[in-house]
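Only a single protein chain was left out; the remaining protein chains are all shown in position.
Naming follows writing order (A, B and C), and every chain is counted from residue 1.
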Amino acid sequence: MARHSKAAVVPKPNDPLVIKDIEIPELVPGSILLKVANAGVCGTDVHLWHGKLTGVPYPLILGHEVVGTVEDLGSGQTKDLDAGQIEIGDRVTFHDVTKTCYSCWNCLVAKAPTKCTNREVYGITRDSSKFPFLIGGYSEYMYLTPGTHMMSIPENVSFNGAISAGCALPTAVHAATRSPLTWGANVAVQGAGPVGLMIAMIAKVNGARTVTSIDQAPNRLELAEEFGATHTLNIREGTVEDRKKFLRDISNGHGPDIVYEATGAARAIPEGIELVREGGTYTICGQYTDSGTVEVRPHLMNRKHLDIRTVWGTETVHVYRAIKTIAENYDRFPFEKLVTHRFPLRDAQKALEAQEKLISIKAVIAPNG
Amino acid sequence: MARHSKAAVVPKPNDPLVIKDIEIPELVPGSILLKVANAGVCGTDVHLWHGKLTGVPYPLILGHEVVGTVEDLGSGQTKDLDAGQIEIGDRVTFHDVTKTCYSCWNCLVAKAPTKCTNREVYGITRDSSKFPFLIGGYSEYMYLTPGTHMMSIPENVSFNGAISAGCALPTAVHAATRSPLTWGANVAVQGAGPVGLMIAMIAKVNGARTVTSIDQAPNRLELAEEFGATHTLNIREGTVEDRKKFLRDISNGHGPDIVYEATGAARAIPEGIELVREGGTYTICGQYTDSGTVEVRPHLMNRKHLDIRTVWGTETVHVYRAIKTIAENYDRFPFEKLVTHRFPLRDAQKALEAQEKLISIKAVIAPNG
Amino acid sequence: MARHSKAAVVPKPNDPLVIKDIEIPELVPGSILLKVANAGVCGTDVHLWHGKLTGVPYPLILGHEVVGTVEDLGSGQTKDLDAGQIEIGDRVTFHDVTKTCYSCWNCLVAKAPTKCTNREVYGITRDSSKFPFLIGGYSEYMYLTPGTHMMSIPENVSFNGAISAGCALPTAVHAATRSPLTWGANVAVQGAGPVGLMIAMIAKVNGARTVTSIDQAPNRLELAEEFGATHTLNIREGTVEDRKKFLRDISNGHGPDIVYEATGAARAIPEGIELVREGGTYTICGQYTDSGTVEVRPHLMNRKHLDIRTVWGTETVHVYRAIKTIAENYDRFPFEKLVTHRFPLRDAQKALEAQEKLISIKAVIAPNG
Partner (left out) sequence: MARHSKAAVVPKPNDPLVIKDIEIPELVPGSILLKVANAGVCGTDVHLWHGKLTGVPYPLILGHEVVGTVEDLGSGQTKDLDAGQIEIGDRVTFHDVTKTCYSCWNCLVAKAPTKCTNREVYGITRDSSKFPFLIGGYSEYMYLTPGTHMMSIPENVSFNGAISAGCALPTAVHAATRSPLTWGANVAVQGAGPVGLMIAMIAKVNGARTVTSIDQAPNRLELAEEFGATHTLNIREGTVEDRKKFLRDISNGHGPDIVYEATGAARAIPEGIELVREGGTYTICGQYTDSGTVEVRPHLMNRKHLDIRTVWGTETVHVYRAIKTIAENYDRFPFEKLVTHRFPLRDAQKALEAQEKLISIKAVIAPNG
């Protein structure tokens, strides 16, 4: 039984990460000690390192997209969402939110649990100097407190193949379920990073007739084709009008029924409003960080009779469906290829830098080698 | 039986209106000759006079919000939407759209009939030099072609009381049905012109807990209170932050569940996004004409997890529900007070000018005195 | 500070209730000691007394519809759903479900928390011989465990006026939100017991054009009129065809848009299917106990192109909206009149018998006089 865990700690914003040896606390009933296989390096991790999010405590152990093996269990039964018993040695992941309260007005009355006013997230909102200390995935072990929503990783899915279930795919699932996606739809996806790729994949699985991925990076657009895009458009070639015409031409003249935004760039918004067909749906899920303001034309929005849905955070259901979607479509799409870079724990700092420079599509830290 | 009709004709954009005497064509089967009681003067009429809408033919007889009496009927039976027989002498109104094709992709597949690609509108898209000539309400008589969707005006409703059913109230009905309005909701309405007033009224009828009207004209805000607003805010007093705080304070700290935009001003959009609560709905129906661009912050939109619905045009169902809503709530709200000015046909020109200067809330032309 | 509480205990099914003196346990952090003002006597309580529900432990203290005063608080802050601090002396109620797990598949994936597989209900599923003992409302005091969802009772609402928020009104709220209720609707309600009365009231508050209550008890139909019914029908007078015709005649020939079932009688179902208009919605919430089978005609169901929604249990949001609805409409409807009978704790047995014989509309037990 492991008694200590090495972890990469952010002492305070912008300080270099420090590898520390942390004692593993006793397991309380219902808790789980997770041996981390992969911790995904998320763009948010870079922002956290730079101290750009408010309300975040330091020191902090980053890492909220985590897959691994159950090393030990507290007393009492712990079940996954299908009511299967969690056992030592199981390969698992979990919803990155350690606590959605299901007691506040947003959770219970507004039915917007991703806006829970008491939300806590592993690797983001918890102080690693306090119990249970091992609260992020950049660590050999994580201590998952009782009530963490666990998902078993199906046998046919590798740890690399499951990594998108940590953040990108649940976000894509959430976006998809906030829009009238149905078989035969013409879909466009702005952005071919992990979230955009996963949206393309879901649209394809859901029977879309066309799926057009839009990005500026040729390698991402190539990967989009492997994840279900029937067409790709590079925004460095051609104008908004060109793209609008292209999308109409491939959809019997109507334009895309749904446009998804997964770019992180404010300027994507007016383009998305242009691209979507009249009476269509524009689903925005890529504006997680503030990239400034942008000019829109309200008359155009109004005249097009649109539904515009914005999508914040993920619920457990989205992680659950993410895992299922990967497992059921594992032979169809190259989920493992999302992981383009792999770093040992001691290079966590380098992993953040690779992510910051957008060298990787998805980098992971593998704390146990 | 009338054989001629005086009508105010716009010869070409910006030319003064000319009163002409036009011969009434024979009534074909299913057609109706309407003796006009009131023709509402819509802001769009001013734009049409100035030639600001594309695809509009001239000469043109304005007037698409019309109530009147059936003067004569073509052969065959003509029924209203409740399958009641239309008879000579009946007080009626009609959907201003003379033709939604219910044959095109937008009508039948996208189920967005207000985006019908073959749409024609009385008083807007038809050439008054061609059969049936009398195609607008600034005229003693209108010739309603077969298939026009007719609504009987209930006995308890006067012609003045019915005028909002011509345009403002159906727009409000459409906006309301595009948002999750339900009893107990906290609602804010940007704008207290005819559309905004009618939205306030519907929210109240639908059991809203608070209805806050926001405008800059004190007389409009006073009228809003008569139409159901529980609170009013003058945008000339205080900041966006003040209004946001006020709206939270009256809703247990949560903010409005739904904000409706009915202003015509682009700058209302970023304010509306600020005001609506997290997870709420922002319904935009006031940007019918192009008032330019405005800066929005995509991150704020995304973080608030919003539904933003834009609302274009009206369907027959909205006019039907408008008439029913007026009749059922006639004692509760002062529908007749919406008509603040009344002009004879010869003063149609002056009516347009009064509307342009926003002197009136709703002016009507009464071609038959 | 109270140290003991008298409670009426059901020793085992069908045994007479016994008044016992029970020691009040120490208050753990987050718990609340409630001094019971009123405990509603629900039809389910009679079934529980007779041992008709499976999985119910005995001894049992009945009473899941409870209003009262906060006698004492465990350490730590306890908030109501609007994030207001709960203080000693506050008048409160709570969601009767002590525990919806928000961890199981039904809660999180199916989003059907009323089908939570770990659900526990005060006064129904907990054994009064185990901590915290005081788990039902037929008792001077109740011990509310941490996490119980609390609602403050507004100042303008008396304890009697709030009693419907315990069970009948949340059920009605749930039924209403499972159907496309909107202003101007024509609504029929089968049954004028507490649930049916509350549905009629909500339909009225929500702007229904007609609300027709259907029952066999004249006194209930009279009360229905006080709670918003615009029309009533006694099923002892006339046939299904008569009622169908009546409902069409008052709705321009179309029939009710929504029919709600709140009867408890299986035979109501085929009648409801007959009464609702083509394309309408039939919402079934009154079949909580098994009243046997009934014959339906599938072809008729299919031909009418219906939505049939069944409604099980209540969520916290429904109790929250119930309390708000009462407070906002307190002057409009006689909420206090629902309580027709009032019994001291020692007569709890008599209260059950009155309920069983349907003498009362709503009886309450007032354990503290």
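The rule we apply is simple: a residue touches a chain if its C-beta (ideal position, glycine included) is under 8 Å from a C-beta of that chain, and two chains touch if they have at least 3 such contacts.
All values derive from a computational prediction rather than experimental measurement.
Contact with the chain that does not appear here is found for just one residue of C:D21, C:E155, C:E241 or C:D290, C:D290. Listed residues A:L181, A:L221, A:I250 or A:M301: the one in touch with the omitted chain is A:L181.
Across C:H47, C:H231, C:H254 or C:H341, the single residue that touches the chain missing here is C:H254. In the full complex, chain A touches the hidden chain at residues 82-83, 177, 181-184, 202, 205-207, 209, 252-254, 321, 324-325, 328.
Interface residues of chain B with the unshown chain, by the touch rule above, are 81-83, 100, 102-105, 108-109, 111, 117, 147, 149, 315-317, 320-321. Against the chain not displayed here, chain C makes contact via residues 105-106, 110-112, 114-115, 252, 254, 266, 268-269, 277-280, 284-313.
To be clear about the criterion, only the chains that are shown with their structure count from here on.
Each chain gets a centre from the mean of its Cα atoms; for chain A and chain B, those two points are 44 Å apart. Separation between the centroids of chain A and chain C, computed from CA atoms only, is 41 Å.
Shown for chain C are the residues in touch with two or more other chains, namely 82-83, 321.
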